[in-house]
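Only one protein chain is missing; all other protein chains are in place.
The block that comes next holds subunit A.
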């Protein structure tokens, strides 16, 4: 139980109810002795139901409350009150209900860890068997010492979960002991701990070597950085406690923040069920949450027909103030969103259809890519409309460009296999190249994960995942029965959304390539149709389609809407863009040369 994190190593309030003297019965697993008129009902409880100060609880409460186990609910509430900081309420709740959050053993264990009394901690955790193999004299000393500090200790350990590995837990405790000794510069004792206590219990020799190497550290700060450890006074003891408590049976030691976790689970299940969920706010707990269809953009409110021919790409600027479109008529048009979509700029320098656009992170520049025979990439400065960069060393169209967060460099993918994936900058230098695709890979789309760590490159049949920092290829998946057209990475950087011909969109886990979900219903067979995440919190998947309609699914798979925005038979809807700040707004670009909002 962390009490606001400000009181470190303080006593837990339920422990203070102890009064130091245990005249009443120690924790008894059954309720038999305590008279509450419960009679034959025997509830298995590990919370203590005891007589406090000679007074029995004022009322007798039925053990089942609205189908919930009273003990569980009460203990959860006590824990939540403590975590919220209402310690007095927690104490009085404990008193009134007669339940305690933790048995005295658990509290002693918690204090032992937080105060650094490692021998006590080990004994409390494992019981007397912890020292099975050690010299009995030491053992007797330690147990005697413990009994003076925690008189109610019966010699049994705490119940652990099934998969708990007790030697691993022992290793952690002793590792912390070792590190703290090093911090105090008590090298002799540290060495003793390393040799006698850590080595026999560990199978991980690499870790042992690393720990041994820490002996060489010249200063305490050096030790801290090398071991990635923040010192006895830092969070490390709490951290150790959390680690250990995860492996202790949850009935004995309730996992931290349990009530909060349960509430999160309820909220998540609401969100998953909510079909039109389009907000980023956490749902209120007061009433069951559902979103209204009216908050969802399903009507066309604006129709812009500035392009003379098919529009192939559309994107809002990051601040939501501007929108850029590019298409077959070789023009790039920029609109002011707030001013009724007035046209701000028209760029027609490209000699071929514009197939991709990308706003810089600060929205001052725009990259435009054009296909053959132009095959070049231009960067426009939007203040005055001049072209700052023109990269034309491609023999085949650059298909995608993604700005890097520094606003100067960008990743470029192209169909020219000599320049398949590169990092270029606005001064037209080629900074880097990604190798690792097979020699003739042609890249149709790239995606940079929001956490900046991974780059996914997509050629027609293969997906490559690279680690961005080291430029090394992490994995590669081949899909020979489909042709992929676009890829996007989700906001949590864990999944990627891949559009495929024919007629499929799949959500794939980046780490292991498992297909999490498939979205179907739309049509794409020969052309490049793009899909993307949409909605305020990325809760929707939207895609264009060759049947002139817009398809929107919930990320959980249900088809939410099919919107016939562009006239029937007017060709494909090529790309969609959701407004980054206004959740009820998105734009679609189609072959009819129109942008619909």
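The criterion applied here is as follows: a residue touches a chain if its C-beta (ideal position, glycine included) is under 8 Å from a C-beta of that chain, and two chains touch if they have at least 3 such contacts; residues count from 1.
The rule is simple: contacts and distances are computed from a predicted model.
With the options "Protein yippee-like", "TFIID and SAGA subunit", "ATP synthase mitochondrial F1 complex assembly factor 2" or "DNA replication complex GINS protein PSF2" in hand, the undepicted chain maps to the protein name "Protein yippee-like" (source: UniProt). One of A:278, A:399 or A:506 touches the chain omitted from the figure, and that residue is A:399.
Listed residues A:229, A:312, A:347 or A:519: the one in touch with the omitted chain is A:312.
When the missing chain is restored to the complex, the residue among A:223, A:529, A:552 or A:587 that touches it is A:529.
Residues of subunit A in touch with the missing chain: 310, 312, 328, 353, 355, 371-373, 396-397, 399, 415, 440, 442, 444, 526-529, 546, 571-572, 574, 591.
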